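What you see is the complex with one protein chain gone and the rest in place.
Let's look at chain A:
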Amino acid sequence: MSEAPLDTTTSTQATVVPPTAQRNSGLLSTGVGRNLGLVVALVVLCIVGAVTAGDTFATGPNVLTILRLAATIGVVSIGMTFVITGGGIDLSVGAILALSSVWATTLATQQMADSYGWIVMASTALLVGAACGLVNGILVAYGKIVPFIATLAMLAAARGLAETISDRRTQIVANNSFVDFFGGSLIGVPVLVWIFLLVAAAGWVVLNRTTFGRRTFAVGGNAEAARLAGIKVQRHTAALYVLAGLCCGIAAVMLMARTTTGSSTHGQFYELDAIAAVVIGGTLLSGGRGTIVGTVFGVLIFSTLNNVFTLNNLSISAQSVAKGVIIVIAVLLQQRLASRTTSS
């Protein structure tokens, strides 16, 4: 997509203006090619699944099972795509999800939900997620702490706070209308999957069709150039982390519905799953290039892999090895594509 900021770092004005002008052509030339690779990977996985466990794999309920598994981590990954495209990283997503789920299921929150409806629980989760993201953003953008360290601190602190609030116990969601709504289906598709689709669609529009998205590419590609071009880089960076935190809050609501619990153990290692999905999707870890469609494919590839392995009764550790191999292949492919586009 916007390659220019990566290649030329010396001249300032010239680096920022071209990407916005060239973006559409860049999207077509490299974006489709990369996504084609992902489509092929997913199709191959599906063929393997259909051949080895066809009677179960290629059924409607099984497809919904794959999508339900993908939904929660998918929403987290959409937020992660923005942060990584903007040149950062967020290691605290799993911990923020846990904290949001715990905060939204405390006795106090649930009692308020009894009087005012489940919207109280959902908005609590979103607010807590966004607030944690804001802290991350302020630390990174204004405190000048490296994103890796700032969000590592948040990972530890948010998980610890979640344990303190819940007293390390699992909190059960007593509000039936909450579980019925989010756990139910609309036109045959689970509400969780609808939420994932909506978040992904909104993420795609914001990243590819708005000024906010263009600024994200610019900040991630070359923050200094973006600043000289008049973008408020600090404010924008902080906003990206708030967005990621908000996505964690949404994911917390989804996991609360799926498990009917809030717990400080929710979302363990989601940061790794999300980063893996984003990276194999084709978003550049160094920032400046990002794709929502690729991320969605990345998430689907991992959840389909899980499903195929479970269906085939394969060994517990083989799956982790397969995941590792897929990540390495994806990154190698990505590097080759990147070097080809810079040389041409």
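Assume a contact is a pair of C-beta atoms (placed from the backbone, for glycine too) under 8 Å apart; a residue touches a chain by one contact, two chains touch by 3 or more; residues count from 1.
Everything below uses one rule, namely that contacts and distances are computed from a predicted model.
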| item | value |
| --- | --- |
| Protein that the absent chain corresponds to, by UniProt name, given "succinate dehydrogenase", "Sec-dependent nitrous-oxide reductase", "Sugar ABC transporter substrate-binding protein" or "Malonyl-S-ACP:biotin-protein carboxyltransferase MADC" | "Sugar ABC transporter substrate-binding protein" |
| Options A:Thr52, A:Thr65 or A:Ser123, residue touching the unrepresented chain | A:Thr65 |
| Which residue of A:Thr124, A:Asn208, A:Thr237 or A:Ser264 touches the chain not shown here | A:Ser264 |
| Contact partner of the left-out chain, one of A:Ser77, A:Thr109 or A:Asn307 | A:Asn307 |
| Positions on chain A contacted by the hidden chain, ascending | 53, 56, 59, 61-62, 65-66, 68-69, 72-73, 163, 166, 168-170, 172, 179, 183, 255, 258-261, 263-270, 303, 306-307, 309-311, 313, 316, 319 |
